[in-house]
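Handing you a structure now.
The complex appears here without one of its protein chains, the remainder shown in place.
For subunit A:
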Amino acid sequence: MELLDGELELRVIQKLEGHTDRVWGLAWNPAATGVTGMLASCSGDKTVRIWQKGPSGSWDCSAVLEDTHARTVRSCAWSPSGKLLATASFDGTTAVWEHVGGEFECVATLEGHENEVKGVSWNASGSLLATCARDKTVWIWEAQPGNEFECVSVLQGHTQDVKMVQWHPFLDVLVSVSYDNSVKVWTEDGDDDWHCVQTLGEASSGHTSTVWALSFNSVGDRMVTCSDDLTLKIWDTSQNPSETSGDGCGSWSHLCTLSGYHDRTIFSVHWSREGLIVSGAADDAIRLFTESKDSLVDQPSYKMLVKKEKAHDMDVNSVQWNLKEPRLLASASDDGTIKIWELSEVSK
């Protein structure tokens, strides 16, 4: 990527204000057609806001999804088609909203978790939805005709609060990260039988404190996780864990650890289609990393490209690359704002 040769900077395009409490999560609508940009944000103010780029080029709030969740909305995720938005709330429910003619309608409420739902993720085909909660469980729901959702399985294995779930970009392999410091990989054995096929814990060079988030690269052969232990870890995920045989081949392994860059908890991490990793942390900064090709050793290594200090006034809770414009980035913070950033070369 020739862009990366020059010196880079993150420039704020716009600050989005509207939420009246901390903003927890962000999700770009992946729909290939229609408007170029649609961003969903969720907040401690119990609402979800939809932001769209208007004709003037500025981002405006086009909808507020409210009166459904009774407590903080912790995370949100668009279905692959971009028609449905799932929102996970501390009220113990997950709501599914349908986008019809510019309006959003709550078409389903998934109840099952015992307490705060922390994360939600759609699989590649949009047929399965995973949710995770403070009750230490991960639930897998299957979309039925007529916006009905049926629980397929409840995954038990984590010993603490599950912070986030994320499906592999094209395989039906689910990854969950937890306050128990571990990363768990789940697959189906057929017949609704979901099992943990691998636990990436301290023994597998894993994290030594809460794992907050994870992200796959675009081809799904690598995964990055971020943690309260102040590191980012890169994992080799090129093997399909569903095909794991008893001898351990097919399992995922630790590739490298990025330490020394952060001095506060890293809450969010996202891998862009172009291979840039962005992190958002409790030190209010946003950092970008890329694989360094000039490494003399055989092992892959990553270097920091950009560090944006004081990106927000408070903790950065979520960072998300735009899925179509590869240099566009959104960040959400405890300061109640969302910022849209553009990565560009420093003009000399």
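Assume contacts are C-beta pairs under 8 Å (C-beta built on N, C-alpha and C of every residue); 3 or more make two chains touch, one makes a residue touch a chain; residues count from 1.
Everything below uses one rule, namely that contacts and distances are computed from a predicted model.
Participant: Would you kindly match the missing chain to its UniProt protein name, picking from "Essential protein Yae1 N-terminal domain-containing protein", "Replication protein A, subunit RPA32", "Exoribonuclease phosphorolytic domain-containing protein" or "Prolactin receptor"?
Facilitator: Of "Essential protein Yae1 N-terminal domain-containing protein", "Replication protein A, subunit RPA32", "Exoribonuclease phosphorolytic domain-containing protein" or "Prolactin receptor", the absent chain's UniProt record names it "Essential protein Yae1 N-terminal domain-containing protein".
Participant: Looking beyond the chains shown, say which of A:112, A:157 or A:300 touches the absent one.
Facilitator: That would be A:112, which touches the missing chain.
Participant: Looking at A:11, A:71, A:307 or A:327, which residue reaches the missing chain?
Facilitator: A:71
Participant: Please identify, in ascending order, the residues of subunit A that touch the omitted chain?
Facilitator: These residues touch the chain not displayed: 44, 71-72, 90, 110-112, 114-116, 134-135, 144, 150-152, 154, 156, 192.
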